[in-house]
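Following: one structure in structure tokens, then a few remarks.
Yeah, one chain of the complex is gone here, protein chain that is, but the others are all in their spots.
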Amino acid sequence: MLETLKEIVFKANLELVQQGLVIYTWGNVSGYDPDSKYVIIKPSGVDYDTMKVEDMVVVDLDGQIIEGSMRPSSDTPTHLELYKEYPSLRGIAHTHSMWATSFAQAQTGITPYGTTHADYFYGPIPCTRELTQDEVTSNYEINTGRVIIETLRQQAIQPLEVPGILVGHHGPFTWGHSPENAVHNAKVLEEVAKMAYRTVAINPKAEPVPQYLLDKHYFRKHGKNAYYGQQKGDE
Amino acid sequence: MLETLKEIVFKANLELVQQGLVIYTWGNVSGYDPDSKYVIIKPSGVDYDTMKVEDMVVVDLDGQIIEGSMRPSSDTPTHLELYKEYPSLRGIAHTHSMWATSFAQAQTGITPYGTTHADYFYGPIPCTRELTQDEVTSNYEINTGRVIIETLRQQAIQPLEVPGILVGHHGPFTWGHSPENAVHNAKVLEEVAKMAYRTVAINPKAEPVPQYLLDKHYFRKHGKNAYYGQQKGDE
Amino acid sequence: MLETLKEIVFKANLELVQQGLVIYTWGNVSGYDPDSKYVIIKPSGVDYDTMKVEDMVVVDLDGQIIEGSMRPSSDTPTHLELYKEYPSLRGIAHTHSMWATSFAQAQTGITPYGTTHADYFYGPIPCTRELTQDEVTSNYEINTGRVIIETLRQQAIQPLEVPGILVGHHGPFTWGHSPENAVHNAKVLEEVAKMAYRTVAINPKAEPVPQYLLDKHYFRKHGKNAYYGQQKGDE
Partner (left out) sequence: MLETLKEIVFKANLELVQQGLVIYTWGNVSGYDPDSKYVIIKPSGVDYDTMKVEDMVVVDLDGQIIEGSMRPSSDTPTHLELYKEYPSLRGIAHTHSMWATSFAQAQTGITPYGTTHADYFYGPIPCTRELTQDEVTSNYEINTGRVIIETLRQQAIQPLEVPGILVGHHGPFTWGHSPENAVHNAKVLEEVAKMAYRTVAINPKAEPVPQYLLDKHYFRKHGKNAYYGQQKGDE
């Protein structure tokens, strides 16, 4: 079942490695099928170079395994929380990529300093608060999803307009309109994190990109008046 | 028409990726044919790994499409402003390369600290001022070209002597006597930006290269008394 | 004799190069066979690209060559001290990898700032004190092993729970339940060193990961209640 989506999720997981975002087993990508309400995700702790498409695990939104002989990623409950809250998401990626993780470890969000950021993220990329001891001891992976949702709500962020977040002391989660798009956004987040760090290192008084330039770049690529790419509204 | 130049522009665009200056669709190169006064440029938002030579778009200096079935790069009006002002340019490249973009986001030009810079850029590489809200809201891409020209004029820079600039909060534009040369200068700009950052990090009181050493290196490679390379005046 | 372990040690040495941890001859890996009490180690100063499996040297715990026509790595006495003290170790790796070595040169241990560190190292990664002149002049390589043991004892560290250390002014040693695992830990140490540096550069007041989050991540991967991976207690 869902063979096409399995193939897409499988390839999106490999793409994490090819883009230099993941070593060993330090990441996972899932995809969501809105018709069946099933999620397909990487198995836990399996090496990327021996993983096969048939190792992908199908679970429902309660985390019950529907198909697959392996245990799903230990981060599966985090993915499920996000799909339940935001059914418009079609893919989620989690990595420990170097720069995004360093910002997460520093409990610091990523300020938009230029058009590279504005082309993909419509505003700052937030960092969640630290989880409490209770939140970590019980249902840790579910609570990771919940603190992401809490942060997006508090900052009134539409998840597809700022398609990624840093989980404090942990690392980035990104999402998108497909599993591949979630990986694409994971790569962009890594690049803009690196650029943001260097911008401030070059000029400690660097100012964020003006709002009107953020608007211009975001909306020339996204939404109904977009004119970047080959189709109206193409991304 | 202009099949040779199309091939050159196509390959110069791929070279941006091979040199590590561009990921995804984050760059573009154009070439200018002074006889026809036509410009050939990359199509908008097309992936480098599926792009073909026949996808290159031919436009005139007013931006009218002369040949090609795809939309030209959304940055085309910036290129056209520069070719109209400086007809000696034969190629222009735009990237979001890491270090040059970080300087642009920091609104900081690149000081020449050594002979690597002096071999290619005859003086500091400027950063433009921020565009105003009006300049961004209407004719943004044209105004990007105009602020480049304004900056070069104010600093009395001959564009082929300092073949690149940083657009504030955005990224680098470089140019040259051919599309390949524009890409070559984009790579050099990236390297000298990285070196300049590290020079100051090693020694916050680092001094610029003395003018006489800048002169020596620039003129041993460029102009009628050049003695670097295999031809008099060879670059 | 011990042909399987020779092959494993040989491949683990090559893996150091493939993982970007070693250039030229700047590293070595050994393996320990608890039945024979023999150690297999890389020969001294041999290039990785010409080295063959039969060049591996077999020594006993007193450093006597049991098999092999080449001299063993000059760091062999350090490895032997560690195997004698901690017979549960099955592999040891030494590198001059960039970030771990820079921390060692700075005489600075690596603070755990996030879950990437916690997934592998159950607490800070220590840096040994400087060796004294006497310790360097006589039996230098043995004393290198001894200062590692001294440091682990003083900090009450179980070596398989913090599978690596920095030797001051020198570089990292890592270990594990196999030669491959020692190399894996060398790679992880390098990554968490880089992340720790950047975390502090982003936020000089960055706080270590809370103990309860360190516990959670370490124990979800290691020990009898582990639930990461495909087997109970699988790493």
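Worth a mention:
Letters A, B and C mark the chains in the order given here, with residues in each chain numbered from 1 onward.
We adopt the following convention: a contact is a pair of C-beta atoms (placed from the backbone, for glycine too) under 8 Å apart; a residue touches a chain by one contact, two chains touch by 3 or more.
Nothing here was measured: the structure is a model prediction, and the numbers come from that model.
Every visible chain touched by the undisplayed chain in the complete complex is listed here: B, C. Across the entire complex, the residue among C:Gln18, C:Ser88, C:Thr137 or C:Gln230 in touch with the chain not shown is C:Thr137.
In the complete complex, the hidden chain is touched by one of C:Tyr48, C:Tyr86 or C:Tyr197, namely C:Tyr197.
Shown as candidates are C:Phe10, C:Trp99, C:Tyr122 or C:Trp175; the residue that touches the absent chain is C:Trp99. Chain C meets the missing chain through residues 23-24, 26, 43-46, 70-71, 74, 96, 98-99, 101-108, 130-131, 133, 136-137, 140, 169-171, 197, 201.
If you put the missing chain back, the residues of chain B touching it would be 113-116, 184, 187-188, 191, 194-196, 198-203, 206-207, 209-210, 212-213, 216, 220, 227-230, 234.
In the analysis below, only the chains that are shown with their structure count from here on.
Across the assembly, chain A contributes 201 as residues in contact with two or more other chains.
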